[in-house]
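Missing here: one protein chain of the complex. Every other protein chain is in place.
The letters A, B and C name the chains in turn, as written, and every chain counts its residues from 1.
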Amino acid sequence: MTLHTGRHFLQIPGPTNVPDEVLRALSAPTLDHRGPEFAALTRRLLAALGPVFGTSGPVVVLPSSGTGAWEAALVNTLSPGDRVLFFETGHFAALWTAMAERLGLDVEIVPGDWRHGADPEALAARLADDGAAGGGHAIKAVCAVHNETSTGVTSRVPELRAALDATGHPALLLVDTISSLGSIDYRHDAWGVDVTVAGSQKGLMLPPGLGFNAVSEKALAASRTAALPRSYWDWAPILEANRQGAFPYTPATNLLYGLDVALRMLADEGLPAVFARHARHARATRAAVRAWGLEVLCADEREHSGSLTAVLMPPGHDADKVREVILERFDMSLGAGLGRLAGRVFRVGHLGHFNDLTLAGTLAGVQMGLQLAGVPIAAGGLEAALAVLREEGGNA
Amino acid sequence: MTLHTGRHFLQIPGPTNVPDEVLRALSAPTLDHRGPEFAALTRRLLAALGPVFGTSGPVVVLPSSGTGAWEAALVNTLSPGDRVLFFETGHFAALWTAMAERLGLDVEIVPGDWRHGADPEALAARLADDGAAGGGHAIKAVCAVHNETSTGVTSRVPELRAALDATGHPALLLVDTISSLGSIDYRHDAWGVDVTVAGSQKGLMLPPGLGFNAVSEKALAASRTAALPRSYWDWAPILEANRQGAFPYTPATNLLYGLDVALRMLADEGLPAVFARHARHARATRAAVRAWGLEVLCADEREHSGSLTAVLMPPGHDADKVREVILERFDMSLGAGLGRLAGRVFRVGHLGHFNDLTLAGTLAGVQMGLQLAGVPIAAGGLEAALAVLREEGGNA
Amino acid sequence: MTLHTGRHFLQIPGPTNVPDEVLRALSAPTLDHRGPEFAALTRRLLAALGPVFGTSGPVVVLPSSGTGAWEAALVNTLSPGDRVLFFETGHFAALWTAMAERLGLDVEIVPGDWRHGADPEALAARLADDGAAGGGHAIKAVCAVHNETSTGVTSRVPELRAALDATGHPALLLVDTISSLGSIDYRHDAWGVDVTVAGSQKGLMLPPGLGFNAVSEKALAASRTAALPRSYWDWAPILEANRQGAFPYTPATNLLYGLDVALRMLADEGLPAVFARHARHARATRAAVRAWGLEVLCADEREHSGSLTAVLMPPGHDADKVREVILERFDMSLGAGLGRLAGRVFRVGHLGHFNDLTLAGTLAGVQMGLQLAGVPIAAGGLEAALAVLREEGGNA
Partner (left out) sequence: MTLHTGRHFLQIPGPTNVPDEVLRALSAPTLDHRGPEFAALTRRLLAALGPVFGTSGPVVVLPSSGTGAWEAALVNTLSPGDRVLFFETGHFAALWTAMAERLGLDVEIVPGDWRHGADPEALAARLADDGAAGGGHAIKAVCAVHNETSTGVTSRVPELRAALDATGHPALLLVDTISSLGSIDYRHDAWGVDVTVAGSQKGLMLPPGLGFNAVSEKALAASRTAALPRSYWDWAPILEANRQGAFPYTPATNLLYGLDVALRMLADEGLPAVFARHARHARATRAAVRAWGLEVLCADEREHSGSLTAVLMPPGHDADKVREVILERFDMSLGAGLGRLAGRVFRVGHLGHFNDLTLAGTLAGVQMGLQLAGVPIAAGGLEAALAVLREEGGNA
């Protein structure tokens, strides 16, 4: 057994930071998922989810990981061989792309360097090529990751939407918000997204185990003809059962208890305050990184993530070694570099139920870990972060 | 809000009866699913699951409902258009059958009356027809439900296996144990099952949210060529990650904490004692039903379920009315009649973390509810059940 | 470790039956007992406690067992050598009497047989003797137990008050409601009680650890001159600190979290409904006992307890043997006979968070235990109880 002499600092970019009140809610007794008490809970949850996604349309709740919600988005809207456009923005974008390939879709990738978000200009160019004259609208869906968890880079979704609109292209817009929903400003309806993919274990402040799809009218229409085989992920029976406050399978009741509390907490704080809190913590983190003389992976000021920061190691230093020192000495978990970034970055999660002093403790641990691992850093990183925390904002 | 003046009696045949200790375990803080502490948990869980399924082979744990585990069993082993044999044994068998159709399989159904389990003789006859001379082994899988949750009837799996063996038929044997595993004797390896499907919310004494596939060597071999599209459900990356104590997606960590406790509790009691306890409670329940002058749905003495009992209503009486009276007056949930049995049966769950006095309270509630709903019953039902409880067994 | 295969039936007359929601509240993180958040909690609790005691005066909350609240009642109102009148009504009355002796009071006992409550006529006679002409009001306090937990007999407090009033005697009236408050109708102000003693672990549906004193103006006045040494129990600093939402010591914060939930639950159900529920369960229990041909200890129909029932064993049978059989075979705890009743009675608690089916299970266990222990009982006890439950009341 691991010995913890105090609370573990879980500063991976999710799962993380579940409020005690949510954790306690998980341990309420199971109940009859076909009875009136559960129906009332379901209706309350479905009503409260919409504002978090920024939609007045339906939100489908799935007993799955976030990857299940990826699959649901694809199989409900597409048919075998459909062309789908992905952006090479990071490890999770690559995993979603690989999933599409395994499901029999015709995947096309807009190249990228993992330091920028999805490129709206490249998208516009590609869509123009795929116009009536050229490709005949072969592209059926554009899939983007709003906040790439492996890089700490966001994509500017409204600009992606604008590219679709400018070219009059009918492709669906599918967006992964697994590590941004409830942390970074996001608006399903206003931004014209067709399917928003989310998971429970990040900004929604829950343990993993629930996936979500917010669904536009256009996506619903597409689902009626989409021919990829589907059963578990099929929206139709879920939406039908939801009308009675039920599900067509046994839902993950106890995670839903937690969701009930978490949604109330988000509403109590107010989404604008939630987003401002995360943005401020991200600024403080970047201030520390830069004062240490290190580089933030995200290369575009417009695209910094509010929920995590990926830090590039100086040449010759192994990020995993730093993480190991920090775990052993300071009982803090940080995110590893994934895929092509393995060993080259570590990722600091600063999302969910999180406040200034926990961030201060986190950055203190990072600073000490870098020093102990022999990474050359300048003095003053933590102080630079505190300057941001001290000068701005209220109780956060 | 529903007012509960005491503990709700959740006597549906699942979800039900999660031990307090398991519920508390759910509220432990989330942890790094890629770190060493979680890896140790994963290894402990995977080692402890095998004995519960009666297998020395791998058990795949999925973040899903039980229906997800159905889907996983099919898409990992079969190809589009494959012929699959199902038995018409009840509502959940029908749902699984419908899922297979939606996934593009060629479904064949052995007819049944929902009062008997899968018929081994009918299976043997059908397999003989499908022999080398006849169908050329067109049937790729035989799918049976070990304990049909809608009827309280079990299928004699060893006899199904014997039918396959006697005809030398190479079809895979897929068995749903969602409402039997951890309640009714079951042996994946000894009975020659290829995929065992299970869920967390019944005999495993957990909330819903986890699905399971125990997988034979033959099923693993089939998965290498099976061509149904799959990604989320794919066993291969899971089994590979499991070797490092990890998962290829973010697992439902907090449900796994509960599983850890539940598996220890099953081991502490001992599976034979667990099965004997359930069987004894089922006998007591049937004694009550018969003394009331009512009929148990299950029509074959060899096939009574140990985990639930479905009770047939006398003509002219609505089972749902009885359930409603019982819920309102006695704060007890019973299972409804499903599908073609709607209104004609109610189902009493007596599984999971459950003991004699809770059964006595349950049957007292059923008896009073029948009386209050005006269903004519003979006196002495509850006393007949107590006679069973009094005369047999130990502390159960 | 004790193996529980289902939920233990804790049918002692307290501690018992803590609602899951209250138990979960206990595990909220501790907080600053001098900060604003705790002050708000304290004020909410103190406001909600009054109605439960039936008082508009102060209620003192003590980090103690119920016996501590006994001691607080005595040391705040009396001086060394003061004469105090007790009634010989049961084991706990005897313990409180012995406490008074140890604290240096001059104890006088009105004899009793442990099958009746405090005798108002005997009290009136004794007070008359102690009048101005006779004893010169030597008696400074009359101490009665509202619901004697060892016997299941209540005392008619309003008639005790009437005896004081009729004789114009100035003695204080101190009443123990440890096992009646929140279960049996009780009214501190309306009944003219000076100190009401209570504990957390019975009708208040909490674990043990909190004691209570509701205090009349007259008792407060007495406390200003009472000369028994006191510090921990002293009301004055507590009442003063309470005005700021604080306590003069570190209060048992987490039990107070539970109290907050429990008081809300009592208010949601409504005290009259709470009392009616307990009374109905007590009637059903007595119906069972009598149908078995056994005798209820309480000998006066006006004095039956709503929260527990003590059952007399037939000659030659040992109540503890029955309890042992029931614990081993059915995992149910019953109350032992205490003091002079050891081995002669067992006590069934039916209080707190408790409903019809749990009572049915409880009485089924008692019935089976009596049979297994070889105690001759008539048939039909459980059915007699169910007849009460079936015919009366709503969802209780």
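The criterion applied here is as follows: a residue touches a chain if its C-beta (ideal position, glycine included) is under 8 Å from a C-beta of that chain, and two chains touch if they have at least 3 such contacts.
What you see is a predicted model; the values in this text were computed from it and never measured.
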item	value
Contact residue for the chain not shown (choose from A:Leu46, A:Leu271, A:Ala299 or A:Met368)	A:Met368
Chain not shown: contacting residue from C:Val52, C:Ala93 or C:Leu228	C:Leu228
Hidden partner chain, touching residue among A:Asn17, A:Thr67, A:Asn242 or A:Thr309	A:Asn17
Contact partner of the left-out chain, one of C:Leu45, C:Val157, C:Leu327 or C:Val388	C:Leu327
Touch residues of subunit B, complete complex, unshown partner	20-21, 24-25, 27-29
Sites on subunit C contacted by the missing partner chain, in the whole complex	2, 7-8, 10, 12, 14-16, 18, 23-24, 26-37, 63-68, 71, 80, 98-99, 102-104, 199, 201, 207-209, 228-232, 234, 249-255, 327, 333, 336
Touch residues of subunit A, complete complex, unshown partner	1, 3-7, 9, 17, 19-20, 23, 27, 268-269, 274, 277, 328-332, 353-362, 364-365, 367-368, 371-372, 379, 382-383, 386, 389-390, 394-396
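To be clear about the criterion, only the chains that are shown with their structure count from here on.
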item	value
Most distant chain from subunit A, judged by the mean position of its C-alpha atoms	C
Innermost chain by mean C-alpha position	B
Centre-of-Cα separation between subunit B and subunit A, whole angstrom	35
Distance from subunit C to subunit A - Cα centre to Cα centre, in angstrom	54
Separation of subunit B from subunit C, taking each centre as the mean of its C-alpha atoms, in whole Å	46
Sequence positions of subunit C contacting 2 or more other chains	20, 27
